[in-house]
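One protein chain omitted, others in place.
Chain naming follows the written order as A and B, and within any one chain the residues start at number 1.
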Amino acid sequence: MTKPVLQVKGLHKSFGALQATKNVSLDLKPNEIHALIGPNGAGKSTLIGQIAGWITPDSGSIILDGEDVTGETVASRSQKGLGRSFQVSSLAMEVSARRNVMLSVQASQGSSFRFWGQIKSDRDLRETAGHWLVKVGLSGREDVAVSELSHGERRQVEVACALALKPKALLLDEPMAGLGPTGSVQLTEFLEEIRPEIPILLIEHDMDAVFRLADRITVLVGGAAILSGSVDEIRASALVREAYLGEEA
Amino acid sequence: MQVTDTAPKPVTGFKFNREGATNVAVMAVLLALPLWASSVGEDYYVNLASLITIFAIAGVGLNFAIGQGGMVSFGHAAFFGIGGYTAGIAAFHSFEETLFMSVPFAISGTNQMLIIWVVAMALCGLAALAIGAISLRTEGVYFIMITLAFAQMIYYFAISWPTYGGEDGLSIYLRNQIGAVDTDHALTFFLICFGLLLAAIFVSARLSGSRFGAALGTARMNETRLATSGINPFPIKLTGFIISAMITGLAGALFAELNGFVGPSMLSWHRSGEIMVFVILGGVGRLYGPVIGASLFVLLETYIGEWTEHWQLLLGFALLGVVLFARGGVMGLIAGRARHD
Partner (left out) sequence: MTAALIFEQIINGLQFGLTLFLMAAGLTLVFGVMGLINLAHGSLYMVGAFCCAWVTQQTGSFWLGLGGGVIGAAAAGALIEALVIRRLYDRDHLDQVLATFALILIFSEGTRMVFGSMPLYLNIPNALTGTVALPGVEAYPLYRLFIILAAIAVALLLYALISKTRLGMRIRAGESDREMIAALGVDIKTLYTIVFALGAAIAGLSGALVGALRSVQVGMGEPVLILAFVVIVIGGIGSIKGALIGSILIGLVDTLGRIFLPVILKFFMENSSANSVGAALSSMLIYLMMAGILAVKPKGLFNASN
């Protein structure tokens, strides 16, 4: 039995009377893509917020590579190997894709309290960032301002930023959203490619992509994980069809 | 807290573009005028240039917080004033030959500028550490109001603390010294200020281009990105705030020397607003913007002030015009939107 890279144990979170997360437990094992699906309002955002560190859970714990990170900041979780992309991409828009990735490279290399050396002439920093951008398929677009990139390209930049931190697990929040058909296919291939190196917790609305990519699927409804299983099991489940697929159709 | 999308990356060094050309021209004029004025014996204009230079340093300090770090501090008068009072109090004890404090160890006054500068910057750094540690837990409009409130606290403290003149302030009877240099000579003092302005700009540019600067700039543009990249925004911003305060504090110490006087007005919230005006008139985030802003401000005050005592009315309209219709300040008008690499 392989040890999970990321474990979520008995997570609870309420906002006033609203129970947004009810006793959610799930894990992510090496070499797998674990998809998290659920209708709108199922509490996916709140759950991701807690895993990434923006929201503090009321109870429960989050364990990254054997270490309890429940009380850690967002920055420290990123440092410890939790990479992520956002539903609406969150980058420094005014500067180039390279500059965005350089920041992650700089963080992975250690302290940002270096005041004198100029990053403009730091070849190692620039080239390492460039390497990750090429890896996600943005060759030739490295020095374009993020504000001029397409939605799909911005998502690629985010993934490059995450990869530059050498993550142990990736948390991708609706990476397919806003991508055209070609973009989706490319991203699907890319995720297939990195799966052996970095396991992925994938939150996704695009059911085709989920069924194609996922090794396991967990269904979140009303804040609770109602079902977890293989693609075939989820496809076959009447419960899911009723709670989720039924709604979508 | 996000400063507009127009907030540019500072241009390091001079480049052959309109911004670079403007920078060279402004600095050349600022240097040439007092040289000429001094040669014809018009020390009044030399001192005016010193005032511009000192205000510009204060602006460079605040510009580092706003333009680089996106921290809209409305309380930088606190640091300007602390710098000023450091010079004033040191000179006071040096002149009276008394001790600043005797327990737990004796500290006397000094008339050595270099020591005063270091102490002034250190004290401003400490004050910024305390103010920033609380203010930076908040963001946006809270940050503006809290920095304003803390500056006001120090203002009231200065007013109600009688030892150093309270409301009346404190005179510096003899300008402080640097070794054998004649700091009383107007041109010499200007050149000292001008050198410090260049140093402040240079340090600000180096820091902005460093790894720290990249992190601080990202804190302005998108704090979520900074945290997601594994860098905790709080210590980065706090450090940026402290550096900014230290530069403005240095300007305060020079201001007190120039006037031979330090009083609570250095700490007033109007002063905070004025330092902000230097930054905005010139263009937020432009390395040399505060030089332009401070020049315009001082010239407006001096020449329109001669013509009408209600010059602040015109300043108000000018400022309103810049904010509403000329975003990016004067440098924005001259050089257009800044480019990024």
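Assume a contact is a pair of C-beta atoms (placed from the backbone, for glycine too) under 8 Å apart; a residue touches a chain by one contact, two chains touch by 3 or more.
Everything numeric in this text was worked out from a predicted model, so none of it was measured.
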Request  = Could you list, sorted by label, every displayed chain in contact with the chain left out?
outcome  = B
Note = Contacting the left-out chain: of B:Y142, B:Y173, B:F202 or B:Y303, that is B:Y142
Remark   = Sole touch to the unshown chain from B:I134, B:V181 or B:L299: residue B:I134
Request  = Looking beyond the chains shown, say which of B:A58, B:A77, B:M276 or B:V330 touches the absent one.
outcome  = B:M276
Task = Can you list, in ascending order, the chain B residues touching the missing chain?
result = 1-4, 66, 72, 74, 134, 137-138, 140-142, 144-146, 148-150, 152-153, 156-157, 159-163, 269, 273, 276-277, 280, 284, 310, 312-313, 315-317, 319-320, 323-324, 327
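Note that in this section only the chains that are shown with their structure count from here on.
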Query = Counting in whole Å, what is the centre-to-centre distance of chain A and chain B, each centre being its mean C-alpha position?
reply = 43
Ask   = So in the complex, which bits of chain B are touching chain A?
value = 5, 7, 9, 12, 206-207, 209-215, 217-218, 221-222, 224-233, 235-236, 239, 340-341
Message = Applying the document's contact rule, which stretches of chain A touch chain B when the two form their complex?
response = 52, 73-76, 78-79, 84, 86, 90-96, 99-100, 102-104, 106-108, 111-120, 143, 145, 161-162, 165
